[in-house]
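Shown here: the complex without one of its protein chains, the others still in place.
Order as written gives the chain letters A and B; numbering starts at 1 within each chain.
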Amino acid sequence: MAANKSSVLPGFRLTMGYTMLYLSLIVLIPIGALFLRVFQAGMATAAFTPDDFDDFPALWERLVQPHDAASAMVWAQFPPDTRAALAAVAEPQRPQALTGALNQLIAGEALFAPASASNVVLSAKADWYLRHAPRSEWCNRTLLEDAFYAHIKKKTNWVDLWLSIKSPRALAAYRLTFGASLLAALVNAVFGTLVAWVLVRYEFYGRRFLDALVDFPFALPTAVAGLTLASLFAANGWLGRFLARPATDGRMEAITQYLPWFGVVIALVFVGLPFVVRTLQPVLENFEREVEEASAMLGAGRLHTFRRVIFPSLLPSILTGFALAFARAIGEFGSVIFVSSNLPYRSEIAPYLIVVRLESYDYAGAMALAVVLLIFSFGLLVGINVIEQWAGRFVKE
Amino acid sequence: MSIELKQITKKFGEVTAVANVNFTVNEGELVGLLGPSGGGKTTVLRMIAGLEEPTTGDIFIRGQRVNDVSVRQRNIGFVFQNYALFRNMNVFKNIAFGLKVKKWKRGDIAARVAELLEQFDLQGLDRRYPHQLSGGQRQRVAIARALAPRPGVLLLDEPFGAVDAKIRQELREWLVTLHHDLNVTTIFVTHDQEEAMEVSNRIVIFSKGRLEQMGAPREVYEQPVNEFVARFVGVMNVLETEVLAGVARINELQFVAPGYADGARLRIGFRPYAVQVSTNLNLLPYRAVLRRTYFLGIMLRLELELASGLTLRSRMTKEEYSQLGLYDGVEVSLRIKNYRVLATEHSRLAPELESEYQPPPTFGENI
Partner (left out) sequence: MAGIVKRQRIAGCVKSQRGAEESAVAKWLLIGGAIAFCLVFLLLPLANVFVQAGAKGSAGYWRAISHPDAWAAMKLTLWIAAISVPLNLLFGLAAAWAIAKFEFRGKALLITLIDLPFSVSPVVAGLMFVVLFGLQGYFGAWLRDHGLQVIFAVPGMVLATVFVTFPFVARELIPAMQATGSDQEHAALALGASGWQTFWHVTLPSARWGLLYGVILCNARAMGEFGAVRVVSGNIAGKTQTMPLRVESLNEEFHGQAAFAVASLLALLALVTLAFKTFLEWRQRREFVLAQQAAAGELSVVSPPSSAGGRPAATKGTRKHA
């Protein structure tokens, strides 16, 4: 790194050393630790062994003759023949039989069946569970943990990680996160271009104010943004009242309720707005008016000039701004959770799911999701660099 | 096409960029708009093109008033100072742009572009993008693009501003040839008087938004109407003198200035060629020392310091220099063959005055 070629200035080693040290401590080591931890979790042994249940008779008692709702639900999860077999197992084989059945249950299809199906299966009790304790998407596993909390040590492996990455609740969260981010970034690309154009090209009363205001989403804490947007679009909010509709029980239902993704998109548009505008503004300012004039002199109409001459020149910057807004939207947390109802499968974004898993001590599941988001952001970062290089193609002399 | 500007004034807010300008460019002429930067010449060009609207006054193209005709319909080719090529289009698409807009047929476009590529020596570059071209090539593409729809008028804004000195000379000659071949009415803007003199049929000189003089290069050089033109076109020695008994004096120099009152302050100007030098110290009236000689190719510039400390500039060819046997530090005698009174109460310059009878110096050359 000490290839200090062209400068006689002092201090390279000191500043470079400090830069690398600080960068490593604050950024590189934590990111590396996350990846390493996920890797280690994957390498850990997985299945339950009889040793995992230290108080076995009590466990057996609880599962096979369930006294509480959670245990009953776990019991209901076993296929009928397994249930029959388990009930008939004689005392000495019970530990082996139960661990085998639980492992089957965890690895089995029933466990990872789509949520809607398991909702039906688990009926009203499970519904209650989902509404009041929307903890982990790994609903069945959570049931197990609830039922035998003291008995089960957490174990996971690559398959578990993979399953928790592609669990239905996680898939629904990705869908919402990526879909809403894409939509928000698109809205920002269009309106950000419009705003940048208007700010650069026209003089009108309040232009300076508008220009300063564009940075507002950068400066405003996301929690405040979420809070105010939520109240703005609530059923009695300034904007929400025009969008609310009567629900079945006769009360007005806010748009964030009947269109679960709406609030998410609104929050993400707010958060991403400055990216496109601020990326585009300097490009538009430096855009040679002569090029447009040349087009007009050659007889092109204004729309033709915009489509064929201006837009292609702006496209790389619009794309860069789009990608930046998109990347920001993917990771956004604070503003969204206020506006969204955060219902599993319906209006829950991926970062929120990470928090949910973390709060239910599903570290492996949280880390698995985090790694997915990280890899995606790094991909976007590479994409943005590629766009910028591509954009530089036409500019280099 | 002939172009006529009548009492054109252009104001940007409070600033008057062009003030009451009138001139006519005849069909097929090659006219240079010359002046220092900020003189309003580019604004005039842009008004002819329709890119700016005159605040007052009328513009006629071939006798038709075009003030309200939009840029798109004026049928004018415009070459911008930095070319303003479309960066996202290759050379072919750049040149074809105006034709496509005018809904030419595909085959006609291809034929026209091919013709232009050949004419402008751009064969084989049609797939290149502007950033892959040299400065000279870019300029040729810009001109080809402007000429593609066969405009009646070609306007060029500082066409040689962005290329280096060597290519510049070639481009000038090329522009003259091109104009000769196409015979399109052409107006170009430049701040380089040498360029304007060399290329144009006629020169229009602007300063501070006013038209100072219009005329053929030689006319402007030999008969400048005012001090600005006299000083802007070509090099001039300028001296502040005071009149005493019909003679303008500064130190030992004396210039006959009949008709001026005693005590009047006159500015006397003369071209470097008007300074005649001799090594025979008794031949000419004033004594001076040759302080320094600058070599400018064939021409030499001499810095002469009079006995009183006043410095004059002179020019001569190498041959003259060696014939006279001059060298730095030599003592010479000199005189000023002819001169002008620059600043008077009249705006127009008085005719040139001659110190005594001498055959007039030749002015046709470039400086």
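What we mean here is this: contacts are C-beta pairs under 8 Å (C-beta built on N, C-alpha and C of every residue); 3 or more make two chains touch, one makes a residue touch a chain.
Quantities reported herein were computed from a predicted structural model and do not represent experimental measurements.
The chain that is not drawn here is touched, among residues A:Thr15, A:Gln65 or A:Gln93, by A:Thr15.
The missing chain, though absent from the display, is touched by one residue of A:Trp60, A:Phe78 or A:Phe270; that residue is A:Phe270. Contact with the chain not shown here comes from a single listed residue; of B:Ala19, B:Ala264, B:Leu310 or B:Leu324, that residue is B:Ala19. The missing chain, though absent from the display, is touched by one residue of A:Pro95, A:Pro217 or A:Pro344; that residue is A:Pro217. Even with one chain removed from view, chain A keeps its contact list with that chain: residues 1-12, 14-16, 18-19, 22-23, 26-31, 33-34, 37, 191, 194-195, 197-199, 202-206, 210, 212-225, 227-229, 231-232, 237-239, 269-270, 273, 289, 292-293, 295-296, 302, 305, 327, 330-334, 337-338, 351-352, 354-355, 358, 363, 366-367, 370, 373-374, 377-378, 380-381, 385.
Throughout what follows, only the chains that are shown with their structure count from here on.
Centroid to centroid, with C-alpha atoms defining each point, chain A and chain B lie 66 Å apart.
Only residues 288, 290-291, 293-301, 304, 308-309, 312-313, 393-397 of chain A touch chain B when the two sit together in their complex. If you check the complex, the residues on chain B that touch chain A are 49, 51, 71-74, 76-78, 80-82, 84-88, 97-98, 101-102, 129-131, 145-146, 148-149.
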